[in-house]
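Missing here: one protein chain of the complex. Every other protein chain is in place.
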Amino acid sequence: MTLLQVRGVTKEFVTRGEGTMARKSVFTAVDDVSFEVELGETLAIVGESGSGKSTTARIAARLLEPTAGTVVFDGQDVTRARGKELASFRNNVQVVFQDPFSSLNPRYTVERIITAPLTYQGITPKGGRRAFTQELMERVGLNPDHCRRYPAQFSGGQAQRIGIARALAVNPKLVICDEAVSALDVSIQAQVLELLMRLQRESGFSYVFIAHDLAVVRQISQRVAVMNRGRIVEVGTRDQVFGDPQDEYTKTLLAAVPRINPEWDARRRGKRAS
Amino acid sequence: MSGELFVVDNLTVTLPTSRGPVDVVKNVSFTVGRDETVGIVGESGSGKSMTALAVLGLLPRGARTSGSVRLDGAELLGRSDRDLRSVRGNAISMVFQDPLSSLNPYYTVGLQIEEMYRTHRGGTRRAARRVAIEALERVHIPDAARRVDHYPHQFSGGMRQRVMIAMALCCSPSLLIADEPTTALDVTVQAQILELLGELQSTTGTGMMFITHDLAVISSIAQRVLVMQAGDPVEYGTAEQVFSDPRHEYTRMLLDAVPRIDDEVLS
């Protein structure tokens, strides 16, 4: 079942100099981008800085309105959704951002952060807020006894788990991860990636996974879209894109990824296995 | 060992904090030879950047150091700020992570190279300007004679880092400290900068201390590797040994955590 359809989306930003007669110029951040996300799958959007991947994510999350094109979620056109319609969309689509510390309110406790989406809708979870929060914290691998703490009392990896728990509070069908593991150290990054995959297996929602790191994308995605200068230059299954890239830019990108000397790596694994 | 270009021996760095003094670097020792690149790798808080700042006496106020840091046999640790000025940028220079914020936005890149060259070598502005243009040409910035008068914001990220490298090398230092020089860059640009550093090193013979969190980058550029964790040096050896036969549990864990682009997938 197709969960999200992004059709011909374009986003232009108008930059304007100062003064009454200054020239305007238009910058096209996203240029006629279309893709689909199936229920339960992970679509990764990769690209370098300025490729338009984050703008695309924001449009898909309805945090930005496109200049042209449509966003269809669950059969409903939500491109210009307002009020109730938008609220129900937000109930189904959640975002996890890159920097957990700047995207979590530092003055709120974890409990208040995680239950905020419910509070806004006037829902009291079964068994009360405390139990609800603690259950979610346990699911994302946090100590439930810490539900009265503030974000600053957690490490970067733990704070990102809070961000993930908050996204899951409304039981969404789609979670958009915008560079969600990019700021984390490798050891933490691997754990958070594992967590994201486990949660998906448990709940069956979809991910749109925005990242610049191809190796990370390869771990988590089923399908991959490669963006360059506002356009999708290649889209396909993970093995197609990584194993047999068709587009020149994709090939350049793949070739540029630094690799641990494969010979050394193989020797290490050989030793470990024996 | 006395023949080594650069020797760090039992370096400890202590920073004052609200909870009392904390050792952020503990008994770190390594050497860098001429022509050699030594990689220092670790996650955030491992003390790798503090090690670099300690070498040039650029630590935050109140920091204390012990041990020994020697360049060509001359002790650097404990020297006065004034005394270290003749070393900074001259015998040892540094390239930082974010080239945009590391260059002063108010001055042309030319002026920023010239001021450093003239501080250490003297001479006229005109001569320094020639040096600046040559330095930019050496790092393959096209149209260097014109670009020398441009401001940092007029360059792309990769070009800016080339400017930083040009500046760092303009006084022909014997040691270059590169602190996460490619971390803020796109992967295609990163590949170009790594290639450039390798090329420059082979022509100048500069020793390099390359600090990064990225094991794959280290593997492609360093001959020797020091792995750090929370201020402790956990493993030190040739790149081949560290990557193919890691002795320490932490190194193994790090190597396992690195996502691969070529082989098996986690799930």
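For clarity, chains are labelled A and B in written order, and residue numbers in each chain start from 1.
What we mean here is this: a residue touches a chain if its C-beta (ideal position, glycine included) is under 8 Å from a C-beta of that chain, and two chains touch if they have at least 3 such contacts.
Everything that follows uses one rule, which is that contacts and distances are computed from a predicted model.
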Omitted chain, identified by the protein name its UniProt record gives, among "UmuC domain-containing protein", "Peptide/nickel transport system permease protein", "Imidazole glycerol phosphate synthase subunit HisH" or "Dak phosphatase": "Peptide/nickel transport system permease protein"
Filtering B:A132, B:M167 or B:V258 for touch with the omitted chain leaves B:M167
Which one, B:T119, B:T183 or B:T204, makes contact with the chain that was left out? B:T119
If I consider the whole complex, including the chain that's not displayed, which of B:F6, B:F30 or B:F96 touches that chain? B:F96
Subunit B, residues in touch with the chain not shown (by the definition above): 56, 58, 82, 84-90, 93-94, 96, 98, 101-107, 115-116, 119-120, 151, 153, 164, 167
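By our rule, only the chains that are shown with their structure count from here on.
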Euclidean distance of C-alpha centroids - subunit A vs subunit B, Å: 33
Which bits of subunit B are touching subunit A when the two form their complex? 43-44, 157, 186-191, 194, 213-217, 219-220, 239-240, 243-246, 252-262, 265-267
Subunit A residues touching subunit B - in the complex, by the definition given at the top: 48-49, 156, 185-190, 193-194, 197, 212-216, 218-220, 242, 252-265, 267-268, 271-272
